[in-house]
Structures are given as structure tokens and as C-alpha cells.
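Inspection log for the structure reproduced underneath, given as C-alpha cells.
Removed: one protein chain of the complex. Kept in place: all other protein chains.
Labels run A, B and C following the written order; every chain starts at residue 1.
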Amino acid sequence: MIVVMKRDAGEKEIAAVVARVEEAGMKPHLSRGVERTIIGVLGDVATKPILREAVERMPGVAEVVPISKPYKLSSREFQQEATIIRVGPVTIGGGELVVMAGPCAVESEEQVMATAQAVKAAGATILRGGAYKPSTSPYNFRGLGEEGLKILALARKKTGLLLITEVMAPHHVEVVARYADILQIGTRNMQNFSLLDEVGKLKKPVLLKRGMSATVQEWLLAAEYVLSQGNRQLMLCERGIRTFETYTRNTMDISAIPIIKKESHLPIIADPSHGTGKWDLVTPLALAAVVAGADGLLIEVHPNPQQALKDGAQSLNFENFQALMARLTAVAAAVGMKVAAPLPK
Amino acid sequence: MIVVMKRDAGEKEIAAVVARVEEAGMKPHLSRGVERTIIGVLGDVATKPILREAVERMPGVAEVVPISKPYKLSSREFQQEATIIRVGPVTIGGGELVVMAGPCAVESEEQVMATAQAVKAAGATILRGGAYKPSTSPYNFRGLGEEGLKILALARKKTGLLLITEVMAPHHVEVVARYADILQIGTRNMQNFSLLDEVGKLKKPVLLKRGMSATVQEWLLAAEYVLSQGNRQLMLCERGIRTFETYTRNTMDISAIPIIKKESHLPIIADPSHGTGKWDLVTPLALAAVVAGADGLLIEVHPNPQQALKDGAQSLNFENFQALMARLTAVAAAVGMKVAAPLPK
Amino acid sequence: MIVVMKRDAGEKEIAAVVARVEEAGMKPHLSRGVERTIIGVLGDVATKPILREAVERMPGVAEVVPISKPYKLSSREFQQEATIIRVGPVTIGGGELVVMAGPCAVESEEQVMATAQAVKAAGATILRGGAYKPSTSPYNFRGLGEEGLKILALARKKTGLLLITEVMAPHHVEVVARYADILQIGTRNMQNFSLLDEVGKLKKPVLLKRGMSATVQEWLLAAEYVLSQGNRQLMLCERGIRTFETYTRNTMDISAIPIIKKESHLPIIADPSHGTGKWDLVTPLALAAVVAGADGLLIEVHPNPQQALKDGAQSLNFENFQALMARLTAVAAAVGMKVAAPLPK
Partner (left out) sequence: MIVVMKRDAGEKEIAAVVARVEEAGMKPHLSRGVERTIIGVLGDVATKPILREAVERMPGVAEVVPISKPYKLSSREFQQEATIIRVGPVTIGGGELVVMAGPCAVESEEQVMATAQAVKAAGATILRGGAYKPSTSPYNFRGLGEEGLKILALARKKTGLLLITEVMAPHHVEVVARYADILQIGTRNMQNFSLLDEVGKLKKPVLLKRGMSATVQEWLLAAEYVLSQGNRQLMLCERGIRTFETYTRNTMDISAIPIIKKESHLPIIADPSHGTGKWDLVTPLALAAVVAGADGLLIEVHPNPQQALKDGAQSLNFENFQALMARLTAVAAAVGMKVAAPLPK
């Protein structure tokens, strides 16, 4: 970090900062300019977060500027080669484009089975569906719980599709992990640290959605929770951020995709269903995410969006999902990606 | 809700909407205009959230506009008179201005005791301090846990101050409730629904902070989780929202205070420490919150902010806190409020 | 619009609203529900903006909900077929992908000439470059003025490229129009209504950038200023919006592209240089914009970005621009678009 002293800072104040830095075991470097003095503090400041705040409050200090990134295990500097996650026969992050599709919420065996067969036929390899559902209002549908997980497992058995499903509370991690191939952490839980700690102890892949008002840096720090517990099978998911625009439910931040590719070695998935909140924007944004570098897509599909218990407005019906998959193949090819091959039943 | 049909919607499409609404047990009212038809659906739509999404997807429908507010138990319409929460001899929401002050994090018995005595002497009635601390990075200080709660309890015993402290996970609710007089739900957990359910079952007061990108409506819906579990001793806390401005840590939304007063019967507390992130902005924003109608303040105070393990930049030292309290008394009087009388030891 | 009455609104209040609506020459439709009454006001309310605000203030009124869109000439409802703008031999909005490239600011004849030749060779058809430059600080470079326009005209003469350049003030419209093939309105001037009126009187194409915190609706209303003055040769340009994220200069709202395509008949151009502020994000976002439906791109290119007087951090050098064009051709083909053929000299 760089400590910028005020113009009128005296020698005593400069010496106090130098002493505080040395007390923390770091080495200060002074640069004395005509107008002011700056003090460089090089080394592993990331592990001494308190130092920065302490120095910021010291007399004579104008500003403290961090220079190292606060995340480590998730950074490209730490690991040059891309993380490739294997889920059964599918690889995520290694050049294949993986499509995860299915209903927002598991409503019934019939609904899940029909959707699973349709998305498999259209080329998806992973089935999504929520058994535990976050809901802004307590009066809305909150999911079928373990019953829903069983329905998903049945669909897996019948279709060969792999399963991704959300876990919302630390005490549900065990049961969800028993059924799911990938555990999803939703946007509202990106900073649910107990939950992150818990999935960090698993040996199963985790998908971490970006918080709806999280910066890229905060998102990577949340990833750090999972990674530092030992679980390196982590992928990230851009799902739109909150802005002033009200036309869409969120503003899909497509730039986050190449940013994650640059800053991190973790795979990045795009969720244009939540990213836009409108079914007729899903396909253009899905294509945009792919050419921007996404390793996979998370798409809401429902047999009858009008009757959906949740998020019907952003779900594709089977026909629209097939149309998306057709366009996807051509667009992926144009950027050297290949849609993951269908799984055997 | 109001269903606005497209200009070119045909009779068949209108009939389908009417049928769908009736199927949900509601009564549709048609208005046929020169340009288009609208269908009013009156009654308790809040309990039928699915209906809205379903109708939105139907052919011929241009837009669906909700008209009832989705929150109930927290609304002024549901309860006209203000909720007054009693914590020992202190009342919150009944005209007394309650000041909750103390360190961001419990660091040591010495630090807590010194702060408790100082804030009590200056006129605070409730001691704040975190034993379980949310932290953006896993490498930062995450709190002393139950050890910290014991230190807080000791400070209560010695000073007579009441205690507010944060709970971050459902499985900590029991232990935190054993020590705290008020349980605090932090901004990152405003939509941690398992946690809300859990504190909703308590018989103790809860303070629910606004999520950093939550609308007032989403905040009241989160309140609804707690209230609908049976716990009516709930107060809200404005602590700044996330905007494009980088000068402050958050943008303190002072207007949320009179809005909550208008829309809800729940008490509203202001936290200008997190709301600004800068200690020299805390006092002006605290005064602003009070004249705008706040029932109390949550203020970070530290014996030596430069040495704080967390949030030193936004903490007042003892001297600055005394100065705030002195100004507060005058300003509160100007709007007919009175700072709560100091508690006996 | 829909007038939603309060639950306790009396007959007198309802009658007053009815009377006020009729006074404005509109026909009210009453729907009486168990809980409350709503009054539909159908017809061309867009031309009676005052009525809405007036009714909102009337006693007994809970809410007024607009149902018609406030923009007209720019809407798809008004004009089904896409607007195609002809600039010399180039068409914009008709299926060709048009690339506009060049330096942020005109600095010298040498710089412009070198860039013009390089972007032409790589496949651009329109040269961009600012002679009048908006600058956040008065101490920064503000452009060469008419001298810069002359340099651009010289580059057009030598290369055959067409010209787009920004106009910032009503009294500059005449001189800029004398040199430019397309006049650009920048993000800070999206609501500079005198300027919009002025370019609306021209017979030349205009590109209107989205304001950095403008909703899609406000943007289309700004377009309405130009269109209603008689100039229908208008194209829009998405250039990133202001959000809480600080990694990028702006957040490029890719979803705005399909939204404009749906709501409006006007062509839509994407500017990933300003949209991201970082040169290494320009190519992925340019590709994303194209598959999402953009009719063209606006790209900053500089012979030596390190020496640029403005926006060097987001400019491509010649080599990177060539690489972008190569990828663009493949990606455009995948969505059925074709990069516009190079112009003869």
C-alpha cells in the first residue's frame, strides 16, 4: 500500500507512520517530493488488513492507497492455468460450452421430467432446478425441499443429465450435496459466510453467483472463502447487477466475463434468465455471453411459463430453448468453442 | 393488479385472461377503451404472486401492474399505531431517542469496558459490539465468538447498559440470544431467509438492517419474514445504500427514515457510521437522521480508532462521541424528541 | 393511465377524480372492487402529462399508473419497419454491420491520417474523431475545433472514409454539419435540449449516445426531440451506464441493444471503448454487441495509445484493431450479418 501524507505533515507525523508500519513487520520506503511525502509499504499487506485502516486514521495522513489485490487463491497471478472442473463426463472451463437448463423451481415430477427430456433433446448436459427457493416475500412459494431433490435425482436417473441445484443454509448443505452434482450459491447468499465455509469443506463442485450489488473484487473475495476451506472445484456465475434501469430485472454485466477470465483462473458461467428477467432478452444475452468468453450458460426453461410457480416471465418454453441451442452452436463455433456433447442416458 | 391488454389484443385473448383470473378465484373487471382494454383484478392478490407472472406471459397482454403493496404485517395500513419496543427500562419507537454505541468488533475486555464506560458517561443507553463479524475477506478478523459475547455481558453487568450484537447464522441464534438484549441482522443477511425465520421465533427484540442494495419494499418484505413467524419486536435500521459515489463507503439514504415512518409502524434506527464510512461525517448525518424522524442511532465508538481491528476509519473516539451527544440533545429538542435518560448502573 | 383510489376513498373523492379526468377531455372507466375502486383513463394521455401529476395529488388517490409509453415517433408501434440510414454508399440499420473507428480526439494531421489509413485497411467504413471534446476538467485537452474538422475532411478526401464527429453546443451545429457526414451527440448532452432541437432541424444523420444514467425510456424521449423536429435520420448508441462497479469506467448494458430493437425502429450502434474504458475489454464486448443485434460499432483506435491526449487507456492500437476486425467477420456471419464492404477511395 501507499501512504500519501498531507502537504503540511511534519517530520513527527511521518516518523509515527514509519514506526506503525515497522511495528506491523513491514518495510516502509520514503519518497520525499516538493509538495508532499509518500511512504510505500511493500510486501504481503493483504494479510494485514488492519494496518491500512489504522494508518488511515493517523495524523498527517491524507490517503492510503492499496496496491495489491486482496484476493489470492482465486487470482491468475496465483494460478496461471485455467481451472477445469470435471462433473462426470463433462468438463467446465476447458473449452467446452456447457449448458445447464431447467425450471427455476421444482414444482412436480411431471414438470421436471418433461423439462429434463426437452432440454436434453435440445443439447443441454446439466439439469437445473430449485428445491430450496429464495423468495423476496415469505408469502411466495419457497420450494419443495428434499422432495424436490428426489424428483431431480429421478430425472437424472432417467435422462443421464447431471444436476445443479441451490443450497441456501448451512444446515442444508449435507442433504443437498447428497443429491446434487453441483451446488449453487445464489446471489443473496454470496456473502453468507457460514454457508461459504460449509460448501468449502465439500469435495463437490460449487457455482457461486455474483451478489446483485457486488463488485468483481468482492465476488472474488467470496470465492476466496470457498477456496481457502480447501474446495477448489469452484465456478463463478454472472447473473446481472442492480442498477437504476427498470426495464430489465437486473443489468447483465457482460464485461464481468472477460474480467473474470483475466483476473482469475476459475470458470465463468452466465445466467441471462436472471440477468434480464425477460424471456425475449435471454437468447441475445446468452449469445453475447458466449462470445465474450463464458464457459457455460444457466438457462431457465419451463414446459409452460405462464403456469410457472416462479419466474415465469424469464423462462423459455421448449421451442424457444431449442431455437437458442441452434443459434448457440453457430455462434460458439465462431469463437472457437464447442457445445459440450450430449451425455449418454 | 391491473392487466393492460395490447392494442391489437383480440376477444379470445381477453377472454383467456378473464378465465385465468377467475380460475385463481379472483374477480376481473373489464374496461374497454378506444385504444385498448384493461382488466382490473381486485382483492387480495398479494397472496397469489404466481397469478401475476402467469398473466404477464399470456398472449395479448402488454403489461401487468400491481396495485396492492406486497407487505402486510409491517404496514401502517395493517397497524396504525407505532410499535413501541421495550428493552428493560428503555422504550424504542415511543418518542425517546435511543443511542446505541460501542466498538464495531469486540477485541478485548479492556477495550469493551473502557468504551462501555465512556459511552454510558456520554449518555448512551445501549452498548453495541460484534462478537461474530461479517468480513468481505476470509483473511480479515472475524470476531471472538462466544468469548466476545461474555465480554459484552460483563460490560452490561458493570455499567447497566443494555446489549445489541449481531447474529450471522441460524445455528448461532440460540447462543447470541442467551447474551443479547437485541439481536442485530446485518446488511449482508437481510435476505438470509433461514436466519430471518429463526429470529422470528424468538421472544427478543431484533434490529434488521437494510440490505446495501435493497429497496424499501424488499426491506419491508424481509421484515415480514420475522413478523410472520410471530416476533413483533422488530426495528429497522438504515445504514447506507450502494451507489456510484466512491467518496463515502455507502450513501446514507436519509429519506428512508420518513418513508419507513409513513409506510410502517416499526421503529427506525440510523447507522451513520456504516452509512458514511468516515468518522468526520458521522455527526452531521446522525443529526440529520434525528430531525428526519429516527427513533435511535447506532454509532461506532472506539478507544483508539487507529488501532481498531475493524472499521477504524468510521469510528468516533470518546471525545468526538461526547461532542456528538452534546449536539444531539439540542437538535432532538428542536424536533420534540428527548434523548433517553441514562440507565442506573 | 390507471388511477388507484385508497381503500377508504369516499364517493366524493371518486367523483372529483372523474370530473378532473373529464375536464381534460378523457373518458374515465370505473371498476369497483371489494377493497377499492380503480379508474381507467384510456386514450392519448401522453399528450396530457399534467393530468397525471394533478390526479396524483388529489385526495383519496393512492397511486397513478401510466400505461401508454410516453415516446411515439421512435416507437415500433408507430413504425414497424426498421429505419435504414444512408450515408453515401453505406447503409445503417439494414443488415450491414458498420464499423466506425478512429481516435478519441483529433490531435494532428499525421495522427488522423495514419489512423484513417489503418482503419480503412482493416475494414472500417467510417472515421471517428473529436474536434470538440467534452472534458470533465477544464484543465484537460478540449479539442482543436474547426482546425480538427479540416483535418478530418482531409482524411476523408484521401481515404474515402465517411466522417462522424461530435457536436457539443447549438452554435457549433452549423460548422460541424458542414464537415461531418454524421453528427454525434455525446452522453453528457443527451438531455441538452437546445442542442437536440438544433440537430433535429438538420437533413444529416445524427447519432445519439445514451446518457450515462439514462433509462431506455429517457433515451427514447431524447430521440423524440430530434425526430419531432423533422430529422428522421437518427441512430442510437449504447456506451455504458454508471453503476457501483469501479473495475470498468462504465458498465456496458448489452441488453439495451435487443431492447432498442424491440421498442424502436431506429438503428443501434455500440461503443465498447467508452462502455468499458479498458482496451483489453473492447474486443469481447464488441463481439457481444454484434451477436446481441447491434447495427454497428464505434471503436477508438490510436497509432500510439500511450501518447494519446485523451482516453489512451481504452484505445486499440492498429494491430489490436485488425485482430478485432478479423474476429468480427466470423462472429457477424454466425448471426447472419455482414461487415459493410470497404469503400472505394
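As a working rule, a contact is a pair of C-beta atoms (placed from the backbone, for glycine too) under 8 Å apart; a residue touches a chain by one contact, two chains touch by 3 or more.
Keep in mind it's a predicted model, so treat the numbers as computed, not measured.
Student: So which of the visible chains would the left-out chain be touching?
Tutor: Within the full complex, the chain not displayed touches A, B, C.
Student: Out of B:M113, B:V291, B:A323 or B:L343, point to the residue that touches the absent chain in the complete complex.
Tutor: Only one listed residue reaches the unshown chain, and that is B:V291.
Student: Touching the absent chain in the whole complex: find that residue among B:Q117, B:T248 or B:N320.
Tutor: Candidates B:Q117, B:T248 or B:N320; residue touching the omitted chain: B:T248.
Student: Against the chain that's been left off, what residues of subunit A make contact? List them.
Tutor: Where subunit A meets the chain not shown: residues 2, 4, 7, 27, 29, 31-36, 38, 40, 42-44, 62-63, 65, 67-68, 77, 213, 242-244, 246.
Student: Which subunit B residues would touch the chain omitted from the figure, given the whole complex?
Tutor: Residues of subunit B in contact with the hidden chain: 213, 215-217, 241, 243-248, 251-255, 257-259, 262, 275-276, 280-281, 284-285, 287-293, 327, 330-331, 333-335.
Student: Go through subunit C and note every residue touching the omitted chain.
Tutor: 46-47, 49-50, 53-58, 70-71, 134-142, 168-171, 188-189, 191-194, 212-213, 218, 221-222, 224-225, 228, 242, 279, 305-313
What we mean here is this: only the chains that are shown with their structure count from here on.
Student: Counting in whole Å, what is the centre-to-centre distance of subunit A and subunit B, each centre being its mean C-alpha position?
Tutor: 27
Student: Multi-chain contacts only, two chains or more: what residues does subunit C have there?
Tutor: Within subunit C, the residues that touch at least two other chains are 213, 243-244, 246.
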